[in-house]
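One protein chain is absent from this view; the other protein chains keep their places.
The block that comes next holds subunit A.
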Amino acid sequence: MKWAVVVFPGSNCDEDAAQAVRETTGDTVDLVWHDATDLSQYDAIILPGGFSYGDYLRSGAIARFSPAVEAVRREVAEGKLVLGICNGFQVLTESHLLPGALLRNNHLQFRCEMVELIVDNNTSPFTRAYQLGERIQIPIAHGEGRFHADPETVADLRNEGRIAFRYAHSPNGSVADIAGILGQGGNVLGLMPHPERAIFDWMGSVDGRRLFQSMHQYVEEGLAHARANA
């Protein structure tokens, strides 16, 4: 399978994300500039962390209008996998590809530390390699990660099994301790923690590996199925 990592002016986790995919899946990854208008050749797309467009106006607010995000919107409709990490999650909420919004942390501090997450859904294409309720260690690095949505939206997310990860101890005041959520079709995941920073022992955790491997497995099974039916 083939992956794309979209690079915006101000992205700074793009190389890390690409490296994580290569190291954990052995797949091909292209770094794609934000002016790309067609991403149809890719099976999975990552919107990486960073400060796209300097986080001007609001995090992710300007990136939302880039051609690549329009292309991402089309691929989401096609059922392709889209993973937004940190700033990528903010871009996805600003683009309405995911509900809610990410606000300043409730204590106003930028937090850069390892946190414990609880896997709340292990049936999605992103989380199938985890155990339900499993506690995993993934680092965060954000100042604006407080997930906010109205109570009805949060209830929908909960009832539809679209809360992928929750914080064991919320570092930012997110509603319902939400760390990552799935889109309506289950093929979009946005999360504030950085799985690409937890793929080697020397990083302090390897719990991020299975996220990329889940996606790889899911896509490869689909491709194999398509080949068998061809």
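What to note about this one:
What we mean here is this: a contact is a pair of C-beta atoms (placed from the backbone, for glycine too) under 8 Å apart; a residue touches a chain by one contact, two chains touch by 3 or more; residues count from 1.
Note that contacts and distances are computed from a predicted model.
A chain of this complex does not appear here, and its UniProt-recorded name among "PTS system, galactitol-specific IIC component", "MxaA protein", "Probable membrane transporter protein" or "Phosphoribosylformylglycinamidine synthase subunit PurS" is "Phosphoribosylformylglycinamidine synthase subunit PurS".
Among A:G100, A:P125, A:G145 or A:G208, only A:G100 touches the chain that is left out of the view. The chain that is not drawn here is touched, among residues A:R73, A:R111, A:R128 or A:H148, by A:H148. Residues of subunit A in touch with the missing chain: 57-58, 61, 65, 93-94, 99-101, 103-108, 148-150, 173.
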